[in-house]
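Note that one protein chain of the assembly has been removed; the remaining protein chains are unaltered in position.
Each chain carries a letter (A and B) given by its place in the written order, and its residues are counted from 1.
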Amino acid sequence: MGYQKYDLAPLTHSIDQFLYSHLSSTWAFLAEMTLIGVVFLIFYAVIGLYLVLAERKVCAFMQNRIGPNRVGWFGVIQTIADLFKLLLKELITIRKADKLLFNIAPFIVIIASFLGIAAIPFAMGLHAIDFNIGIFYIMAVSSVGVVGILIAGWSSNNKYSLIGAMRSGAQIVSYELSVGLSLLVIVIYSGTLQLSTLVESQADAWWIIKGHIPAILAFFVFVTAGTAETNRGPFDLAEAESELTAGFHTEYSGIKFAFFFLAEYMNMFLVASVAATVFLGGWMPLHIPGMEGFNNAMDFIPPIVWYFGKTAFVIFLMMWIKWTFPRLRIDQLLNLEWKYLLPINLVNIVVVALIVLMGWYIK
Amino acid sequence: MSEEKKVIVELDENPEYIINMGPQHPSTHGVLRFEVSLQGETVKYLIPHCGYIHRGIEKMCESLTYPQIIHLTDRLDYLSAHMNNEAVSLCVEKALDIEVPERVKYIRSILSELNRIASHQLWWCAFGMDLGGLTCFFYGLRDREKILDIFEESCGSRLLHSFVVPGGLMHDVHPNFKQSIRDFIKYFRKLLPEYDTLLTGNVIFQNRTRDLGIMSKETAINYGITGPSGRASGFACDVRKVEPYSAYPYIDFKEILYTEGDTFHRYKARMDEMWESMVILEKLLDKMPDGNDYTAKMKPVIKLPEGEYFQRVETARGELGVYIVSDGNKTPYRLKLRTPNFSNLFVMNKLTAGYKIADLVAISGSLDLVIPDIDR
Partner (left out) sequence: MEQEQLKEKIVALLPEAEFMTNKQYLDVIVPANKLHAFVTSLKETNDLKFDYLFCLSGVDWPNYFTVVYHITSSEYGHSIVVKVKTDGRENPEVPSLFDIYATAEFHEREVYDLLGVKFTNHPDLRRIFLEDTWVGYPLRKDYKDEINIIER
């Protein structure tokens, strides 16, 4: 296939071999780990900051405004300036707060989102770790974040924070189901949990096309539930500004607040990445069976562009939803999950199982 | 944070989870405090605490002359400054038996209606934002700007006009007055449907507001809920109809009445009022006489004859009453302001008990409270 000319595996392998040939295996392993850690840290920071900027630009576009345009060209370094401002702010310690938990919470939240990124295949041969249970791993790790939110709300000694945290708990526990079940649809189709093989399996066409109705349904359920799981509008009840001032992070200031803020955007990135990888083919170019010329033309676009393009599309979709809809109420939110999304999902899975058994999908 | 003994959450036998919404809170729209007792997310009861912006306007008025008082009334309900000015002016004119020129009456009513639209626009922004739709805020402000430009052109200021004074107007309106209002109506007719597409038709919005905080007609009358909030419950309290003043008797218009009395219909009443205000504006503009007389002949020092005078005016939020007791001096002996928001506020407990916190925000948003008007 044409896209294989952009395979990055030789590059990563040569680095690997270079390290192992010059260092003892322990040191080489450590050096590799450090290298990956540093690369991810930088990647994380850059993506986080530019997602904030993107959100501000998209929201400005929705609201007939210009958005940040003073710091740098079109405001490109606005968020970096904001980050420095947050770094310089005082870290206010709350009297009567549970100090240990209060300080740990932002780290739990940010680590949870950080861990999830590790398993995402960014391009052919470019991912940190290729689990054979990749999807399961991402789901497991990303739901740790709610622990951080609960701890933040509990330890702040603020009643608004506590309500926010409890809302968030109820919300994430229920929407986790929909996220898992909607991903399961594609897992049944493809028969694998490993993200790299999942992407490879979409070489002829993406699952959202191959899997037709159930896959499209699952995609919308996933985006909805994913939006809810990242606490973004219209599901931003945990930090509902007009009700709970700022919800679970009311009492946080400075860089600890920035951690929550960044984690929110990284979670959004994670959800968008998973949606892109599982439903939209990840880094796989758009292929239509039987159209060789078109497929070859598509292959000229490097996979990394495809990956970021799709992710950006899903992120834009989520921002669009956030800046258009008003917020749901907690009971409506839970109703939506337990009375609509979950039954839809369960039926969907049964239908998919039938479809796969009968072979009624595009192979 | 005053008592040292308090732990994170009190675990009494009968725990009351009380949160203070305000005085600094995004959805109280000012310095108002709700003491809310919660059971889970459900509101058990609510006690409003006001007075954080009590400036003693009534006391101040007792040592000011009538033209000076005008400038204080702007600061009551700062979103309907023209109507507030008009109320005091009309009351003084009534006491002095002065008939202001026809043209002034029309200009006053036109300004009031424009002010009403501007106020409802801002309310729409804030209501959308209360429900979490932040985009609404910018749509509303975009159009409100046009009205403020008209005000700036004619009155010189954008928010606190002090333009309507006893005897007439502060000065004549801009020659472009009529044309710019006609332009605005044309512009806003096109853009008001956008409000509906963004918010009114939204399924989340409908679910959040329908059948929520239902206020019966009896409750509305009993609590003295006026303005669009009262009219959404079927209480025909429009002072423009009940006790017509200025140019309202000369034209024919609809009073927006709904009988449902829920949050959605309080919303709907205001939206419809914006449409109706545009109709009223057009009718007033058509009938407005030409000329350049903007004030009746007034004495340099206004002294009201001894007695008591009352004037009711419909502001954007309900009925404003001005009660002047005069002892014949150039300052009033007592000036009482019956402000609409003061009465409207205290129905909150009755409406919100049993609903969720999010509903509390929606209901208080639908009552459209302006805090300086409550505290005075």
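Here are a few things to note about the model shown:
Heads up, the rule we're going with is that a contact is a pair of C-beta atoms (placed from the backbone, for glycine too) under 8 Å apart; a residue touches a chain by one contact, two chains touch by 3 or more.
Everything quoted here is computed from the prediction, not taken from an experiment.
For the chain excluded from display, the touched partners among the shown chains of the whole complex are B.
Between the chain not shown and the residues B:Gly40, B:Gly307, B:Gly328 or B:Gly354, the one that touches is B:Gly307.
In the complete assembly, the contact with the undisplayed chain comes from B:Gly224, out of B:Pro67, B:Gly132 or B:Gly224.
Within the whole complex, the absent chain has one touching residue among B:Tyr17, B:Phe137, B:Tyr250 or B:Phe346, and that is B:Phe346.
The omitted chain makes contact with chain B at the following residues, 50-51, 54, 56, 58-59, 63, 94, 219, 221-224, 226, 235-237, 242, 307-310, 312, 319, 321, 323, 325, 333-334, 336, 338, 342-343, 345-347, 375-376.
Just so we're on the same page, only the chains that are shown with their structure count from here on.
Separating the centre of chain A from that of chain B, both taken as means of CA atoms, is a distance of 45 Å.
Across the interface of their complex, chain A is touched by residues 1, 6-9, 17, 19, 25-27, 38, 41, 128-135, 137-139, 142, 198-199, 202, 204-205, 207-208, 356-361 of chain B. Listing the residues of chain A that touch chain B in their complex gives 59, 62-65, 95-96, 98, 154, 157, 159-160, 162-163, 167, 233-234, 236-237, 240-245, 323-332.
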